[in-house]
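Dumping the structure here so I can ask a few things about it.
Of the protein chains in this complex, all but one are displayed in their positions.
Let's look at chain A:
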Amino acid sequence: MTDTIIFILAGAFATATPLLLAAIGEAVVEKTGVMNLSVEGMMAFAAAVAFGVTHQTGDIVLGFGLAVLASTALSLVFSVLVLGFSANQIVSGLAVGILGLGLSGLAGRHFENLTMIGPGNQSVPVLSDIPLLGPILFQQSVITYLAFAAAFLTWWFLGRTRQGRILKVVGEDPAIAHNLGFAVVRIRLFAIIFGAVMSGIAGAYASTILTPGWSDGLIAGRGWIAVALVVFGTWRPLRIAFGAYLFGALLLGDLAVQAMGFRIPSQIMTSLPYVMTIVVLAAVSRNALLIRLNAPVSLGQNYRPSK
């Protein structure tokens, strides 16, 4: 029984990692008023590239690097459309997302259904020997530590630094931000690239560490869950981290329950993570004032300064 609980609580960190990385990236993008719906496509393309490169060269760092370049390249296409030509953000995001899915199929064509051995987890010395907590918290992948560190850093950046406030007010009212002398388009571009880097790491993690292997459709909607986490976490990094972890725990709980042979219809168990995450996040975030203070007012609206 203890083993099962440790399996769920520790595995939840690993399952949550790609969701959290992508959601933190998307939260920063949305905070500047840009809705980039190509997260799923960016993750898929990055996952295919990361697996292919790592499989061929054996160098996982190179795999991650090229994966990040791949997702960033996609986000630049999105940026040209949205920031350059003021195209509709939703449509552009969907289009670039579909492009990313297509490219992932192309890049992964020769690696379909291949697997490899992942790099394994890193135990933090001393701390990982603590009973119960050690295996749950301190025997994770580097990327998992990075993801939760990123959530804290983003929370600190948005809430505590002047740069973070500038990023946030660009999303509240880009016209005023421009009048005060901030480079709205450049700030939005940096945010989009940050989002793409995070999506790239998320995708690469999914195909090389979480389940080291490639098959088309590997990302399986994780990008969309990340987008949903941003909204239901009301754009607050720590809420998003909580939501991602909850989702991961429920997903693994489902496996554990099935393995233990409880007679609960599998449809209910499979849908539980989705339903429960939304219900819980919506319940803890139902303060209308806090939503109003955190939601980026100009989300989805393009801004071009007049010359």
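Following the convention adopted for this analysis, a residue touches a chain if its C-beta (ideal position, glycine included) is under 8 Å from a C-beta of that chain, and two chains touch if they have at least 3 such contacts; residues count from 1.
Following the convention adopted for this analysis, contacts and distances are computed from a predicted model.
Not shown: a single chain whose UniProt protein name, out of "Nucleoside ABC transporter ATP-binding protein", "Ion-translocating oxidoreductase complex subunit C", "Anti-anti-sigma factor" or "Sulfide dehydrogenase subunit SudA", is "Nucleoside ABC transporter ATP-binding protein". Check A:Ile176, A:Leu238 or A:Ala282 against the missing chain and you find that the one touching it is A:Ile176.
Only one residue in the set A:His55, A:Lys168, A:Arg188 or A:Arg236 touches the chain that does not appear here, and it is A:Lys168. Although one chain is not displayed, its contacts with chain A can still be listed: residues 162, 165-166, 168-169, 172-173, 176, 178-182, 292-294, 297, 306-307.
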